[in-house]
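Sharing a structure below in structure tokens format, with a few things to ask.
Complex shown without one protein chain; remaining protein chains in place.
Going by the order they are written in, the chains are A, B and C; count residues from 1 in each one.
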Amino acid sequence: MSQVNRIAASSKRINRNRTLTFTFNGKEYQGFEGDTVASALLANGVDVVGRSFKYSRPRGIITSDSQEPNAIFQIGSTQATTIPNPRATQTDLYHGLAASSTNGWPNVDFDLMSTVGKLGGSMMPPGFYYKTFMFPQSLWMSYEHLIRKGAGLGSSPQQADPDSYDKMHHHCDVMIVGAGPAGLAAALSAAQTGARVIISDEQNEFGGSLLCSKQQIDGELPSQWVEKTVAQLATMDNVLLLPRSTVFGYYDHNLVGINERRTDHLGENQLQSTRQRVHKVRAKQVILATGAHERPLVYGNNDVPGCMLANAVSTYINRYDVVPGNQLVLMTTNDNAYKTAIDWHQAGRKVVTIVDTRESSNGELVKKAKKLGINVIFGHAVIEVSGSKRVKGVDIAPINAVNHSVTGAAKHFPCDTVASSGGWSPVIHLSSHTGSRPVWNEDIAGFVPGETVQQQHICGGLEGVYDLSKVISAGFTTGAVAAQAAGKGEGSYAGTLPQTSDPQEDASMALFHVPHSKKTSRAPKQFVDYQNDVTAAGIELANREGFESIEHVKRYTALGFGTDQGKLGNINGMAITAKSLGKTIPETGTTIFRPMYTPTTFGALAGADVKHLFDPARFSAMHKWHLDNGAEFEDVGQWKRPWYFPKPGEAMQDALERECLATRNSVGILDASTLGKIDIQGKDAREFLNRVYTNPWSKLAVGKCRYGVMCKEDGMVFDDGVTACLEENRFIMTTTTGGAAGVLQWLELWHQTEWPELEVYFSTVTDHWSTMTISGPNSRKVLEKICDVDVSNDNFKYMDWIEAKVAGVKARIFRISFTGELSFEINVQANYGMHTWQAVMAAGEEFDITPYGTETMHILRAEKGFIIVGQDTDGSVTPQDLDMDWVVGKKKEFSFIGKRSWTRYDNKRDDRKQMVGLKPKDPNFVLPEGAQIVFEKNQSIPMTMVGHVTSSYYSACMGYSFALAVVKGGISRKGQSVFLPLSDGTTVEAEICSPVFYDPKGDRQNV
Amino acid sequence: MQQYSGFGLLKHSLSYHENWQRVWSNPTPKKHYDVVIIGGGGHGLATAYYLAKEHGITNIAVIEKGYLGGGNTARNTTIVRSNYLWDEASHLYEHSLKLWEGLAQELNYNLMFSQRGVLNLGHTLQDMRDIERRVNANRLNGIDGEVLTTAQVQEMVPILDCSKGARYPVMGASWQARAGTARHDAVAWGYARAADALGVDLLQQTEVTGIRRKDGAVEGVETTRGFISAGKVACVAAGNSSVIAKMVGMELPLESHPLQAMVSEPLKPILDTVVMSNHVHGYVSQSDKGDLVIGAGIDGYVGYGQRGSFNVVEHTIAAIIEMFPIFSRVRLNRAWGGIVDTCPDACPIISKTHIKGLYFNCGWGTGGFKATPGAGHVFAHTIAHDDPHPLAKPFSIDRFTSGELIDEHGAAGVAH
Amino acid sequence: MSNSVQVESPLHHAQLDQLIGQSNSGGIVLHEAALLGHLNLRGNSDDAEFLAGVQEALGIALPITPCSSANSELAQIMWLAPDEWLIVVASGSEYEVEQKLRSYLKGHFAVSDISGAQTILELSGSNVVELMKKSTGYDLHLDSFPVGKVIGTTFAKAGAHILRVSEDKFQLVVRRSFSDYIWLWIQQGSQEYGLTIV
Partner (left out) sequence: MLHIHCPYCEEMREEEEFSPAGQAHIQRPLNPEELSDEQWARYLFFRKNPRGLHHELWLHAHGCRKYFNMTRNSVTYQIMETYKMGAKPSITASEEGQS
């Protein structure tokens, strides 16, 4: 049995010369190029495509578009390429496609869960979770475990995605969303003004509703007008056409987010290009031409496979040559849906009857249907469907829509398909994304876009205009108006409009929920939102329980929370709520639609910003040397800094001890290029430094360096570093690696916003300089070998800087020390960084010069009690807390940043946490960094914590472990013991001491 | 109050669920209330409930301009945890967590509080120091917590990329087993139902337009349904707190920012715990329905629009893929935004004011949901006694003057 | 002391010179204009004396229209901000030009040598605009981004200054420490077009 529902070739949208084989739930089927998975399944007579989420009822395909709630599949043949939850109605068929249902066990045709659904269904009204599973408290996690087992639709891939994704930015005058009749007309008319135009459509080809319409334009099939128009647009340089491109979001200031599916229709592992591309379009004007979605009617058992939207049925017939059944009952509230019966009839299959809920209609389509011999019953409705895996028949009864009642006996009609149409709902989603509230339009019984602050235009079905001639005409006008608003053209379309004649239609009826002879609560289930099994009875129950706001109804019943986001059911749900509360629909209110319009691939949203491009990795000029020499790296901000340099087979601690000892005993070298460096010039540079640093700068002489601390205005330390006076009015400031950008911004902030009168300029020169620090008693000997000036202690003192040539390269050498050893910080222009580094390494070879990384640097500085901002401080520490009052200027005239805050109550407490050293009682035990400190060892929990360890190491040079810590009132507690209760349950003791452990007098750096 | 139970459910199913009682009534405002609470979100409703239940004050109105639980309660990612760094904050959040643990039974409403644990990943050495410090502090405060190695993290969440090849490799994590998630709407509804049963008037679709004062004390509130006299007025308006404060000429140390969150399409169970990463700026859990629930960082500008900028969504999703490369083909279903009122020290304000009878509970930033029971509880005490609850005391608005800030930025650098 | 001083541009490690000639069909053509002299100039563009001083030193008027650039034999000048310009000069001449500026300029100004801090990547080829669209949110249409215009903007997740040299040729001024990231980005973004190194 193959493609039983495929009728003789008539549509040009499918290519009968290309047969595509695919599988669904393991069974092989065939379709044609141009099919969607849904059309191919219907062609093959597949009825049941899934099971419902809550009740496990068999479900079939209902729609032909983004509204589809049931045909949600798992598509893909491997654990790397599988895609959870695409809609069959929006998935182009390709050869070898493997699809399966996402629910149903062991399979969708025989689902064990459905027994539970049938028995337990009545136990599962909306909100049932909230009312049960509460006792005993201890068992909830077990209940939940079972509940979670039933969660979800499709499955996440288990392996990494082989595909890549990217993004593109665009700017245009007019962005048109939707390439149906309105959108295409608008594009043409806007483009003809010379405006830059982008038009996108979610379908695989342009044309929208015209692809499945038979209403002639200029005497030809509408698809011919589409072809001509698209061809014309394609020749224009100022137009970008984006088919297969869904606008998922409309953001502030006219930014439109579009996801283009580039290879999905070709199959898996199409690695020749990115799989999907997000286009971010900043448009001067946006035209929304998103059309309208047909609305189903809500009636008993309306979820039995074979119940479909009328327009979807027409689409399958006209676009795909697929008639999804044999005997049709059409239920409608309007003339328009008569097309479906006519299409069905003309396809050669039987129309059992048209059931029109109105008392009468004399529209042209009604007359045409009657003329074709199709039976029409007015004033009736399908109140109930029979069948389980396929419609077997319907009960049709006379109804009174005004008082919502069935007014007579129901009559049974056998059939296998029920098409319903409750009118149309404009696709207002995008217009809601930026906060615009939709407004109810009584004439079309639907919401249309409300007021907006966006530069936005709407036309066509979105406005509630459905006559093709009016839609096309509105498109041409809107295109011209939008172009003019963007500064192009005269605002009107001068060309001739294509001609089409619309059938005269009688008024439609505003009906949403079809009455049943039983009360809604007792009638067969009448589904509103299929995916979440939300029924009319459920909504009424929610209303009865007091959930009256439409948002409460949604949240209580899950209405609109499916992957179609309420496209199919929201309006019906609102109408049922309104009716049950005795309000109008606008009084009941609408809900605001949010992005995404349809679900959007994570990978596409991330684009190329994944893996090594997730965040820029920054490198110094010597990085390759570090790599070649086996460095392990530490992430510091975006920088990759050498952490330590293990020799083959060496453990980390061994490497650190070797690096420390080498530096203390001979010479070590550190790549310090990542420190921030800011060139400060201008006659007020000194004054500026006085204001932003805590210490004074007025007297720093040319050739000298000084350490400085910066506070935020709240008095807390936020950066530190050495600043050198290069010339009378020129300084070079260093900042921490992580703080570089922030400090420059900070300086600019104060200069630009508060003190523009100060003559000073700041320029970052971080990347200009490569910085290598040689440190240790032999560092001078190394430097002397390659430096062209006298660097003896007499000529080049501690805290001086000089200009010299190092290895033939112009350098600034700073005699500053972060290790406490004799140190020289050599700065060369970064293009010479590698050269100089290698020259220093060569010169140091005889002293066994040892490269070290950040970890050894941290140990050596901690031995000297030097802080690291961000490790020893955390934004709640003042210079006084650090026992660094010496870095606070006492006589500075200007009330420098941070100063005022130190006189607040909290800053004057004497039990503030203060920086101290700690010596563990066990000299071999390294306290964990982050260990908490208590005074009372035996206190029960909660314990009174008085501080914590900020830095802690084993010192190979001193032969014992040590730490830096903050302790309440610690400065006056030196010599006292504290206790550290550790996470393994043990408590260790340590003694508070000076944070300067090594060479407290500072002799070593002064030699 | 009608008791809920499995048995009740069965009974009602036999009568086609036609006889369920209203969960709350729709009263006409009285002329006077002892306490008027501005804001019918989770915090406001919890405050009303505890005032009625524990302090015997039942002549209370909760005034809500929209619908109950419609603000941040309806928009958050529902994470509940108490592993904060500083004593003051961790005590408050732990107080809250303890209340969470018995709340479904107390309210007779299943809030689906699910203690599936929270992992806070560390990606740098400093992250790990901070984690160690925080976990140690938590343990000594009697709050559960563990520091996990990369291997332990990998074992717990096999789908997390713990390889060294990641841009920011996972170096370890903190783990709080008692932490988890809850069904956010149910929290508001559960408190509303219980408060209503205790006699609290829940006035929805009612907007406060002014606060009337006399001699430095509140008299009542002007509303879209007329003047309502009140002995005390408690403002629990979250993102709109500054708007209410302005009615009495006050400024607050707050900025209201957009905070965005998003969910994927529902997936079969794949992620059992909550995984958070401050460093790569993303956090994710999987709901009982199967959605991946994802939180983003806040937008830097003031925004009352309940939406933020798209680049925040892009970055957040990239962060999720950085952590979970297998989610690359999963699809994002919906993204939305809330308005979070943030304090300079990332800690809330629970405070009396210089106006007698006027109280504020605000500034929760990204941490409000998890605090709902605790905040309501201590705020009710503060209102009832006109004196701060001991746990609320450190969160007085005076701290901004004295400098006694509780700087939680280290623990809460990213939204949660 | 060694006589041969090795100099390495920020993209030295990518060994672009070895990739030259490997492919000629790429829609993207990349060239590193390496090791040029880069000077950052600060000053007040309302100060006629300052403008005159620059003109005298460089023989070319300072471009003071936002986002404009100017060229002479000696130097290429890019507007970065109302009080900030990038001056690009021949390799090795930066010191001399800096001194010249210092000698001609009076009053409040600043010059910083940043030759080591950045490099210039020249991107051209038939698909160059597409690659640029992947990388920056700026409008690349000639009406908005004409030849000679220079903008400071984002390039992927880094910052960059971008100068349009011709309709299909751009110069990117990028920071040294970000250059490897940008090199990776360009390779990724060029994959579908092909990349030719010249």
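Definition applied: a residue touches a chain if its C-beta (ideal position, glycine included) is under 8 Å from a C-beta of that chain, and two chains touch if they have at least 3 such contacts.
Predicted model only: the values in this text are computed from it and were never measured.
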Can you list the shown chains that the absent chain is in touch with? A, B, C
Chain not shown: contacting residue from A:Lys228, A:Arg282 or A:Lys683: A:Arg282
Who touches the missing chain here, A:Glu33, A:Glu205, A:Asp252 or A:Glu632? A:Asp252
Given the contact definition stated above, which residue among B:Gly40, B:Gly172 or B:Pro253 touches the chain not shown here? B:Pro253
For the chain left out of this view, which of B:Tyr67, B:Phe113, B:Phe310 or B:Phe395 touches it? B:Phe310
When the complex is taken as a whole, what residues of chain B touch the one chain not shown? 240, 242-243, 246, 251-256, 300-305, 309-311, 341, 344, 400-402
Name, in rising order, the residues on chain C that touch the hidden chain in the full complex. 66-67, 80-82, 84, 137-138, 151-154, 159
Just checking the interface: what residues of chain A touch the absent partner chain? 169, 251-255, 282, 434-435, 453, 713-714, 745, 748-749, 752-754, 756, 895, 899-901, 903-905
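By our rule, only the chains that are shown with their structure count from here on.
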Taking touching chains as linked, do they make an open path (line), a single closed cycle (ring), a hub with spokes (star), an all-linked set (complete), or other? line
More C-beta contacts across A-B or across A-C? A-B
Chain B and chain C, separation of their C-alpha mean positions in angstrom: 49
Could you state the distance in Å from the CA-based centre of chain A to that of chain B? 22
How many angstrom lie between the centres of chain A and chain C, each centre taken as the mean Cα position? 33
Shared-interface residues of chain A (touching two or more other chains) are 280, 609, 612, 615, 617
Residue set of chain B touching chain A in the complex reads 4-6, 8-10, 12-13, 16-18, 20-26, 66-68, 70, 74, 87, 101-102, 104-105, 108-116, 123-126, 128-137, 139-142, 146-147, 159, 167-168, 183, 185-186, 189-190, 204, 264-270, 280, 286-290, 305-307, 309-310, 313-315, 317-322, 325-336, 401-405, 407, 409-410
Show me the residue ranges of chain A that touch chain B in the complex, using the header's touch definition. 76, 81-86, 122-123, 125, 128-135, 137, 140-141, 144, 147-149, 151-161, 163, 165, 249, 251-252, 255, 257, 280, 433-435, 519, 521-522, 537, 541, 544-549, 551-552, 555-556, 563, 565, 594-596, 599-603, 605-607, 609-612, 614-615, 617, 634-636, 714-715, 870-871, 874-876, 901, 904-907, 928-932, 934, 941-943, 945, 948, 950, 981-983
Complex contacts: residues of chain C adjacent to chain A: 1-3, 5-10, 12-13, 35, 40, 42, 83, 108-118, 130, 133-134, 136-141, 144, 156-158, 175-178, 180-181, 184-185, 188-189, 192
